[in-house]
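Here the complex is missing a single protein chain, while all its other protein chains stay put.
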Amino acid sequence: MAIDRTTVRHVARLARLALTAEEEERTAAQLGHVLEYIERLEAVDVSGIEPLSFAGDASEAEAVMREDQVRPGLPRDKVLAEAPEQDGSAFVVPRILE
Amino acid sequence: MSVHDWEPVIGLEVHAQLLTRSKIFCSCSTAFGAPPNTQVCPVCLGLPGALPALNRGVVDMAIKAGKAFGCRIAERSVWARKNYFYPDLPKGFQISQYELPICKGGAVPVPQPDGGVRKVALTRIHLEEDAGKNVHGSTGSQVDLNRSGVPLVEIVGEPELRSAEEASEYLKALRLALIYLGINDGNLEEGSFRCDANVSVRRKGSEKLGTRVELKNINSFRFVRQAIEHEIERQVAAIERGEKVVQETRLFDNEKGETRPMRTKEEANDYRYFPEPDLPPLVVSPEWLGKVQVPKLPHERMAELVAAGLPATDARTLTADPKLVELHARIVEAAGPEAGRRAANVVTGEVARLVNEGGLDLSAPKFQPAQIAEVFRLQDKGTLSSTAAKDVLAEVLRTGKAPAQIVQEKGLAQVSDESALETVVDGVIARSPTEVEKYKAGKKNLLGFFVGQAMKELKGKGNPGVLNALFKKRLD
Partner (left out) sequence: MNSSLLPLGELARALERGEARPSAVLEECLSRTARLDGKVHAFLRLTEEQARAAAKAADDRRARKAPLSPIDGVPVGLKDLFCQEGVETTAGSRILKGYHPPYDATVVRKLREAGAVLVGKTNMDEFAMGSSTENSAYGPTRNPWDLERTPGGSSGGSAAAVAARFVPGTLGTDTGGSIRQPAALVGCVGMKPTYGRVSRYGVVAFASSLDQVGPFAQDVRGVALLLRTIAGRDPNDQTSSLRPVPDYDAELEKSVRGLTIGVPKEYFGEGLDPAVEKSVRAGIAALEREGCTVRPISLPNSPHAIATYYLVATAEASSNLARYDGIRYGYRAQAGGSLLELYEKTRAAGFGAEVKRRILLGTYALSAGYYDAYYLRAQKIRTLIRRDFDQAFAAGVDAVVSPTSPWAAFRLGEKVDDPLAMYLNDIYTVPVNLAGLPGISVPSGFTQAGLPIGMQLVGRPFEEGTLLRLARAAERALALPHRLPPLLERS
């Protein structure tokens, strides 16, 4: 299945990835290639089959829940230590327009 | 044509913060008002490698709501990721519920002025995590993630509301119900109870719905009415100008009192929902479901009070505030069922007044409800005159002192003991020979004069009934 550059551009925007024109071109080709390979799945009969959406042991689902108890988090200096931009109390980003 | 030829169709989505101690997927505190980024951990910061760990308490509260509103509660519901980029969303996705929410159906009971109850149907109730807060400055925006991961229930109502008035009635009823259930604090200002409205209009009588506009950021009941009314007018005007209503999200501007389109155009917001692989399905066994206790809702308490013989007006005043209705119940508990009305008078009268004057905080009262019952008892015994009882009550509410002690200190007790009163009576008779003559000659109305004299001597603390009887006994 071929995939055009408009689609690639839309998907790249959803994924917040800036692509150069040349990358768009290559991505369109490579994704098309992979999707062609994936097309083989259309032949598989999945009627009445439940998706395997949880890979673990669902029978333990109720037992593993956490009790509602507060434990201290991270000290703020550690919270902000790795931030590219911060003002001592918060992370800083370019002004957001609503 | 005018607004009256059009029928508004309104559906509300409420996001209510659940009153758990810790967040939904980590052990950080949910307390409001802490300094920015001081209640965060690897999980709610979305650090590499962190994983969500579901808080059982959150599920308990969702079950409470589901049971109270008569929803179908799923034995197995599924967590889903809602993917979008925003600085207050650390993981780049919100853990929510999509195809399989924990609650479906049900209805919110909305008490009507006529005393009846209207049921507004619900589509669903689902659980999700709150996002952090962006503070927008002139140069940049600051991100505080204390609120990231605070548990929310999203309560989605059917588009059954037909006016701004109905909408705000529904919201008030829903808010009060959640407070009664003890799962939300109903604080709109702090954003723990938030409302979005879907509004469309159609010609009266027409069946098909108009294009709907989503109103966001409505944070007070006044604004709910304003925002919806303004939006209805805007849509009607547009249609009548021959324009089309565009499907969009609009923000309500408190200052201007109008709505404006959101400037951030999410690319046809494609959230790419898919089941959250880091969490097991949300399983609620029938045993668990059975164990969850559901407190009574306002309209149920109201019905009980009326059935117990209270006037509807008192019942309404009491149930409008869970603290008042609770206090009333505790007083009746101590004073006995027949004291229901009397307790209501005190709570809706003296208590309500003191609360409004700020002289009393019912979340931390100094007094015990039983002490109010005790005042009733003293009055019935005759120890207190009705006026004295009022004073003692006021003092009890203010100080929480034992009524008996107050009576002592203020010397408010009535003298009803005959032997104590006889000497006074005899003294009065001895001092007033002429009046005694006249009385005996038939001027019976002088009895009041004798009692008055005795009262003067007793500084008003004599029991008038007893004195009357004594004078009669002596003189007749």
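Per-chain numbering from 1; labels A and B assigned in written order.
Throughout what follows, a residue touches a chain if its C-beta (ideal position, glycine included) is under 8 Å from a C-beta of that chain, and two chains touch if they have at least 3 such contacts.
All values reported here derive from a predicted model rather than from experimental measurement.
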Hidden-chain contact residue, picked from the options B:K64, B:R81 or B:R147: B:R81
Candidates B:P90, B:G106, B:G186 or B:P403 - the one touching the absent chain: B:P90
Interface with the undisplayed chain - residues on chain B: 42, 45-54, 81, 83, 85, 87, 90-93, 143, 268, 270, 272-274, 277-280
Hidden partner interface residues of chain A, rising order: 3, 7-8, 10-19, 27, 30-31, 33-35, 37-38, 40-42, 44, 46, 49-57, 60, 63-66, 74, 78-79, 81-85, 91, 93-96
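In this text, only the chains that are shown with their structure count from here on.
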Approximate Å spacing (C-alpha centroids) for the pair chain A, chain B: 41
Chain B-touching residues of chain A, taken from the complex the two chains share: 10, 13-14, 16, 53-58, 60-62, 64-71, 73-74, 76, 79-80, 85, 87, 89-98
Interface residues, chain B side, partner chain A - complex: 20-22, 26-29, 35-42, 44-45, 53-59, 78, 85, 87, 134-145, 251, 262-264, 267, 270, 272, 275, 277, 280-285, 288
